[in-house]
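Every protein chain of the complex appears in place save one, which is left out.
We call the chains A, B and C, going by the order they appear; numbering starts again at 1 in every chain.
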Amino acid sequence: MSTTFNKRLLIVWLILTSMTLAYVWMDRAVDQNGTLKASTVVTVSAIAIALIKVRIIFREFMEVRHAPALLCRLTDAWVVLIAVCLLGSYFVGSALSG
Amino acid sequence: MSLPKMKTTEPLTAPDPPAGSWVSRLAWNFRHHPKRELWFAWWVMVIFYQLYGVLFFFVTRVQPPPSPAWDTPTVTQWFSDRHLGILAGFGVVFLITGMCAPMNALLAYSMRRMSVSRLFAYSYLIIYSLSAIPGMLVMAIAMTVAALRPDRDPELIHWLYDFAFLSFSGTMGVFMIGSLVWMVAILLDKNCVFPKWFGYLSLCNALTEVVVAPAWIFHRGAFAWNGAIAWWINMVVFVTYTGVFIVLLRKMIQREDFGAGPLPDLPDKGVADHSDAAEAVR
Amino acid sequence: MTNRAGSRPQLEEKLTKFVPGQPDMWMFVLFESLLFTGYFSVYLVSRTQNEELYLQSQAALDLRFGVFNTIALLLSSWAIARCVQASREGAYRSALINAFLTVSFGVVFLTSKVLEWVNEIQMGNTFTSDEFFQHYFFLTSIHCIHVLIGFIGLGVVVYQLWSPVRRSQQLVETGATYWHTVDFLWVLIFALLYVVR
Partner (left out) sequence: MRRTDGELILFWTLPALAIIWASAFFLFPGFLHPMSPTMSAEEVAGFYRDETARIRYSMILFNWFGVGLIPVVILVAMQVRRMAHRTPILSYSLIACAGGPPTLFLIANMFWLLGSFRPERAPELTQLLNDLAWLTFTILVAYLIAQCLLLALAIYWDRQARPVFKPWVAHFNVLIAVALAPAAFTALASTGPLAWDGLLSFWVKNIAIAAWIIVMGIVLGQTIRQQRAQDRVAA
């Protein structure tokens, strides 16, 4: 029992780490000669990847998987809420600055 | 408005409350209600926070705070716009400051009712009694002196303006340590006076006092004394925290049995809660 | 503190749904993440108002520090998750080792964080330099305070696991939940400070 569980945790950790490493590639994807460039694609995908990681941490590490449905839904709602706030402030802010 | 809430608690020893008019019931509650001291302190707290909001936001109009980046003429203009409001409003503030005392006494009492050392109640009482001076009175004094003489050297008025807002926003330690004392008491308590989540909420409140510290450094932006982070978000947390503890203290008074053991649950709660309490006792 | 989860029979625990740790801690997790969402939103809005400045200053950050820190915290999160499972199965020795591993990875994170700060300050980027670094130092240091509080939480976990007379599974899970919160907040901070363009 315990080994299967721990293997699952290891896989989760590997997924989270590889998602972190994806940032390394993404980081310089739009930059030109070391000058950083603004990019909506990078911003949105960075936030999206971070939120997917957060949800994985919720489900697996924090054991929401085994929790009552209420907590599952609440944490999912929270991820959506954070997504709405972050993307909303990014897009509204961009629209405001023209 | 006060009576339905007062009536819901069951008298422990006193004669039955009269069924008469509003006034006679209030008089009965004042004379005989077994929890009159607790309800008195609770109502003082509620009224104090109401007045506090009204005085700071509507009468004196010094909150939400103006910008620390203003130049001297704008500041003097700001004061002359609010001349009478500041003088009268802070007069009322001076009159009602003492309402903090029963409020802090009630908060200290909540710690006394817990299964923790008296240390917590007394520490909290002293810390929060102290906090009213840098957190409120110094601001009121500085504002009043600034509004007192519109013909004073504008530079001095500007200094008083900084003094007022920085003492108000930048007084952090008393509230932070006070919240942490309360938090530790709640987390250690076995009498279930407050739910544990309120202890964690106290930690959130304590952390907002960390967040306000940059107000001493910045003149503009999110971290200035009127900034989105140092003021607006903190204010939301503070209002939530205050609202929550007012409700929880009310529940505590309703559940109070003047014993030393765990506070009983409210009688009208469901079976599930009773089994929960039984489990907690076990 | 009640010992509910600890006294529950093992079998039942596997079958029924349960909230890990004190439900009260989950209130904290949700409230605190909401608070941080507020900080992040302010950061993102100010960022869009002055994009060039933020991009320029962001170039002074070293992504390697960020990645290393994230992986260190993910490792510590992994270790505390293993600790919770081990302690649930009664393998307290293994649980303790994993708790100490968590603390060590936390210390690694903290050390690397301080080194990064020193590095930035030596390059002349301080709290008062510009708006980007205001947010950078603010978010990283308020997170750091959470890490430090987390050490107190981990101390409680170790204290619980240490002696057979304590071992409240609920408190171990509560501490773990807090530590994971520190972890996922950092995941967000990392993405927002280092990667966002």
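Convention: contacts are C-beta pairs under 8 Å (C-beta built on N, C-alpha and C of every residue); 3 or more make two chains touch, one makes a residue touch a chain.
Note that the coordinates shown come from a computational prediction; the quantities given were computed from them, not determined experimentally.
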Task: Could you run through the displayed chains and say which ones the absent chain touches?
output: B
Query: Which one, B:54, B:95, B:217 or B:239, makes contact with the chain that was left out?
result: B:95
- line: Touch with the missing chain holds, among B:26, B:51 or B:137, for B:137
- prompt: Footprint of the hidden chain on chain B, which residues?
  reply: 34-38, 40-41, 87-88, 90-92, 94-95, 97-102, 104-106, 108-109, 112, 121, 125-126, 128-130, 132-133, 137, 140-142, 144-145, 147-149, 152-153, 156, 160, 258
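Basically, only the chains that are shown with their structure count from here on.
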Task: Assign the assembly's chain-to-chain touch graph to one of these shapes: line, ring, star, complete, other.
output: line
- request: Find the chain most remote from chain C, comparing centres computed as mean CA coordinates.
  value: B
Centre-of-Cα separation between chain C and chain B, whole angstrom: 31
Query: How many Å are there between the centre of chain A and the centre of chain B, using C-alpha atoms for each centre?
result: 38
Query: Considering chain C alone, which of its residues make contact with at least two other chains?
result: 38, 42, 46
Field: Shared-contact residues (touching 2 or more other chains) in chain A
entry: none
- prompt: What residues of chain B sit close enough to touch chain C in their complex?
  reply: 187, 190, 195-197, 199-201, 203-204, 207, 210-211, 214, 217-218, 221-223, 228-229, 233, 236-237, 279-280
- line: Residue positions on chain C within touch of chain A in the complex are 17-20, 26, 30, 33-34, 37-38, 40-42, 44-51, 55-56, 58-59, 63, 66-67, 70-71, 74-75, 77-78, 80-82, 84-86, 89, 91, 173, 176-177, 180, 183-184, 187-188, 190-192, 194-197
Field: Complex contact set, residues of chain A against chain C
entry: 1-2, 5-6, 9-10, 12-13, 16-17, 20-21, 23-24, 26-27, 30, 34-39, 42-43, 46-47, 49-51, 53-54, 57-58, 60-64, 66-69, 71, 74, 78, 81-82, 85-86, 88-90, 92-94, 96-97
